[in-house]
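Written out below as structure tokens is the structure these notes cover.
Just one protein chain is left out here, and the rest sit where they should.
Our next item is chain A:
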Amino acid sequence: MTVAAGRDDGISGLLRSSARSLTERWVELTAAPLRGRVSRAELERELGELFEAFLAAVETGSRDVDDEAYAEVRALLSELSRRRARAGFTPTETATGVFSLKRAVFEVIEGDEGAGIAELVTVSQLLDALGLWTFEAYAKAREEVIDEQAAQLLELTTPVVKLWDGVLAVPLVGTLDSGRTQVVMEKLLESLVNTGAEHAIIDITGVLAVDTQVAQYLLKTATAARLMGAECTISGIRPHIAQTIVELGIEFGDITTKASLADALLHALRRSGVDVVRGRTGR
């Protein structure tokens, strides 16, 4: 810890005495590259708050941005980074907000006879550290945004459809990763609860490969469905997939499998007592 209560390296005095001109200059410098995408009033509020917090932290004597004294500054910065990330600003545009305070401080120090190299270096180090912190907060916020979008996409692309009264189906398509498979399975079980359906069909016609992890999800879902009083059928296992599954050593046990979705539906209807009669000319 570098907290030295009462330590005075002249920085807090410097910041305090030129607070007004510093914040004004800071807002000016930050506003330019943002070209009006954040209103002046908004910037003044944001940076004013940030400056107050920064000043308060500096006044504790601590010169370590990871210190408790800077908690408020870090919280404000991460809030700001998050807002910028969500609004589509670049990381540079976001961190410029911090680095431009450095420039404002330098300008003030230049005009101050009493201040010297030592203050310059300390302020510079502090603001660099906070700038880097902003980059990180920004990156984290961007990741959150991307994860959210991915999750939304996942939701959108997993349709559970009602084929018939009491019969739900979910088609699995493409290359399955565990995240996707899990979402599909959870959604299916949820829909079973919500609709009270007694049959669920998982159709894997569109699946490129079934490995043991996907198989395990399928088996778990079928078992969970059964516990909820519903029957689960797996349909659309194509020949090359069937062959691979067998060679892998996977057994679907007593879970019903059907060649096609139509066969699975027919099976479900029969099980629920619906009379399905094929025409005389049927196959």
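Going forward, a contact is a pair of C-beta atoms (placed from the backbone, for glycine too) under 8 Å apart; a residue touches a chain by one contact, two chains touch by 3 or more; residues count from 1.
We adopt the following convention: contacts and distances are computed from a predicted model.
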- Which choice in "Electron transfer flavoprotein small subunit", "Carbon monoxide dehydrogenase", "ABC transporter ATP-binding protein" or "Anti-sigma B factor RsbT" gives the name that UniProt lists for the one chain left out? "Anti-sigma B factor RsbT"
- Given the contact definition stated above, which residue among A:139, A:228 or A:250 touches the chain not shown here? A:250
- Query: Hey, which of A:193, A:209 or A:262 is the one touching the hidden chain?
  - Reply: A:209
- Query: For chain A, which residues reach the chain that was dropped from this view?
  - Reply: 175, 177-179, 208-213, 215-216, 239-241, 243-244, 247-250
